[in-house]
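Every protein chain but one is kept in place in this view of the complex.
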Amino acid sequence: MIVGGCDVGSATGKAVIMKDSTIASYTIIPSTTKPEVTARVAMDEAIKRAGLSSLEDLQYIVGTGYGRLKVPFANENISEITCHARGAYWLLPTVRTVLDIGGQDCKAISLDDKGKVTDFVLNDKCAAGTGRFFEAMARVLDCGLEGLSSLSLQSKSPATITSQCSVFAESEVVTLVNEGVNLIDITAGLHNAVASRLNSMLRRIGIVEDVALSGGCAKNEGLVKALEEKLGVSVKRLPEDPQIVGAIGAALIAKERLSKQS
Amino acid sequence: MDKKEITQKELGLERYYQERDWFNFLCQMLAQDPSETSQLSKEITEITVARYDEIIRCAEEGKPFIMGYFCAAPEIYEAMDLPWYMIMATPFLAASAPYLLEDIDAAERMGLGTDWCTACRLTLYYIEAGLTPKPNALIALIHPCDAATMLHQGVYRNKRWRDVPIFAMDPPYFEDQRGIDYYARELKRMVAFLEKHTGRKLDIDRLREICQESNKQYELWLEYAQLRRAVPCPHGWAVGGPQCFAITQVFQAGRPRGTAWMRKLVDHTERMVKEKKGPVAKERIRYFWFDLLPFGWVFEFLPWLEEEWGAVMVMDMFGYTPYTLIDTRNEDTMLKGIAKRNLYESPMVRQARGIADYFASDITRVVKDYKIDCVIWPGHMGHKDGSASTGIMREVCRDLGVPYIHIGLDLFDKRYTTPEQCKDKISQFFTAMGLG
Partner (left out) sequence: MESSERKLTGVTIKEAASKGENKAEAKVKREAKAKSKPLQEFQEATQTLANPALQDWKKQGGKVIGCYCSYVPEEVITAAGFVPFRMRGTGSTSTELADACLSSINCSFSRHSLDMGLRGEYSFLDGVVWVNSCDHVRRIYDHWKRKIVTPYLHFLSLPKKTTDVQVGWYRDEITTFKESLEKHFGTPITEERLWEAIRLHNETRRLQRQLYELRKRKSPPITGAETLAVMVAGSAMPREHYNQLLKKLLDELGRAYGHANYRARLMLIGGILDDPAYIEVIESQGGLVVTDSLCYGSRIMWKDVNEKASDAITALARYYIAERPHCPRMFDRQLDRSAFVMDMIRQFKVDGVISERLMFCDNWTGEAFMVGEDLKEKGIPYIRLDREYILTGVGQLRTRIQAFLETMER
């Protein structure tokens, strides 16, 4: 069976191709302004990498993510909640809480021991604590996303950042810079502030271990560390790039649909 | 856990023990300061501890006690010799306790939501979490706001509390004799309800005694309120208003010890006024704080107002005294007098229950009587109807020529609008208005 999953997010587009039960290839590309274009480009690249010749080689394709309705070649679309849960559970069957921190939104998902979604909470009303937020901060501090993460890990006394809103947090950060606070402590403070917000969101559905992160921001070690401290639990690392968890889930569902058909 | 701890937990007394111990500690601290205001505060603290003790003892010994409200006829509870408490007390009295924010978060986790009044939300949480002792009977408050009605529905739904008999007086919306008579009839039903479920009886002569004593307390309070008109104001946020409310409506309604405390307060205040003394060296701003004090973070904000700006809370919502004395001739006049007090004179209930006119007229009264320099509507996130009246309050202040600020905060959760943010806002306001 050859299937595909396509996760069209606001910041990045991801495509995963699975051959039976293994990942044949995957891509992560920056999103264009047109979701259908993003989907096409990501999938074409994944097809190439998998050594396939065309879209027709894929027997079933599931779209997910913010732009899921605009994936023209998808057989169906499934919410990113279900896809992230499915993908995370496949990668780590002991996972019971998934925290997805994406480009523009974040979500917390509870799973039971069979990987079924039991509860979820979305924060899609504001960008605080998402990829956009970190990009904006990296710009303000002129340190790059990598720098933002690695600097924060060195801090022994993080600054306190109280603003709930990313716009206000930005001005708070500028003030701190002008006051001469160390960049290391500012970045750590930012991660702590985000971790607090994510903690609040997670608590609404309850934190049950194992906890795993998905989404681009999961690659930010500084954030992971801040989260572990805030939550008081260790975050389990997933064996694949956390950014493709949604697309993996979509591909797995594609596989399921295909099995049912035959 | 030892046996005592288990019992505490089963009876829902954990928090009560914690709070009682905290106030005891406070007592001891205050005892070390011989100043008159500290001694007055110490006595109120002792009175608070005594109430906790009473309820704890009743719960542990299986003696009857009830949950009621300051605006649901404490005079009657006292006359029936019923130890009583408020299920909503914990969020207020324990607001400076270290577990408050955790409790708020736990309430959210329970699915109780976040944009209704923190006090009501916490109260429901404490019940759901088994942190409130079960009374023999509960007088529910279903006014002045939606949150109160919601809270008490949650209470009677709770599986553990379903066997607690519950009664609520239905409030009329407008202010007239018909409303008073209606509510007085509801009070009569409340009495019948309490008699049925506690075994205590209401003796009319005893009610008369309580009401007469209570009237004395209100007369003293009125005297005290007059004294606060002085320039400089003899007391700020820390003494007086809310304390008088606590004495007359919560802890010592109609009890002589309460009257004695009020007397001491008045005597002391007369001296302060004679000596032109106040809470700050130089009083620069006299403000009207039109709400409860921000219990969750009061020490991080109100003292700063005094120190930084010489701003003195000359009057607050709970210190305002529009009370009329109860006519103690007979049962009918007393119930009607109590009804009037409950509906139209108890703070917050008075302004929020019906139409918005009191938001305007109380401001007018207070600004004129107390020579107020600015009006602060704190804008607690739970006061939906109050904040819905902000336009009216702003206009009244404009007509009076007095600056008005609507802050927007949570009296209990300092994370909603932090003390720092409040300080910024207020400083900008004072500066912009040329105050202080």
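Here the chain labels run A and B in written order, and each chain numbers its own residues starting at 1.
Criterion: a contact is a pair of C-beta atoms (placed from the backbone, for glycine too) under 8 Å apart; a residue touches a chain by one contact, two chains touch by 3 or more.
Fair warning: this is a prediction, and the values are worked out from it, not measured in the lab.
From the options A:K19, A:R49, A:K70 or A:K219, the residue with contact to the unseen chain in the full assembly is A:K70. Check A:A11, A:V37, A:L122 or A:V233 against the missing chain and you find that the one touching it is A:L122. Considering the full assembly, B:Y156 is the residue among B:Y156, B:F193, B:W304 or B:F429 that touches the omitted chain.
One of B:L100, B:A147, B:I247 or B:C422 touches the chain omitted from the figure, and that residue is B:A147. Within the full complex, the residue among B:D81, B:D105, B:E331 or B:D385 touching the omitted chain is B:D385.
Here one chain is not drawn; of B:A168, B:L305, B:V349 or B:C422, the residue touching it is B:A168. Within chain A, the residues in touch with the undisplayed chain are 66, 69-72, 74, 76-82, 116-118, 120, 122, 124-125.
Contact residues of chain B toward the unshown chain are 111-113, 115-117, 140, 142-143, 145-147, 149-154, 156-157, 168, 170-174, 178-179, 182, 185-186, 189, 354-357, 379, 381, 384-385, 387-392, 406, 408.
Note that in this section only the chains that are shown with their structure count from here on.
Annotation: 47 Å between the Cα-based centres of chain A and chain B. The residues of chain B lying in touch with chain A in their complex are 105, 108-109, 111, 418, 420-421. Considering their complex, residues 162, 200, 203-204, 206 of chain A touch chain B.
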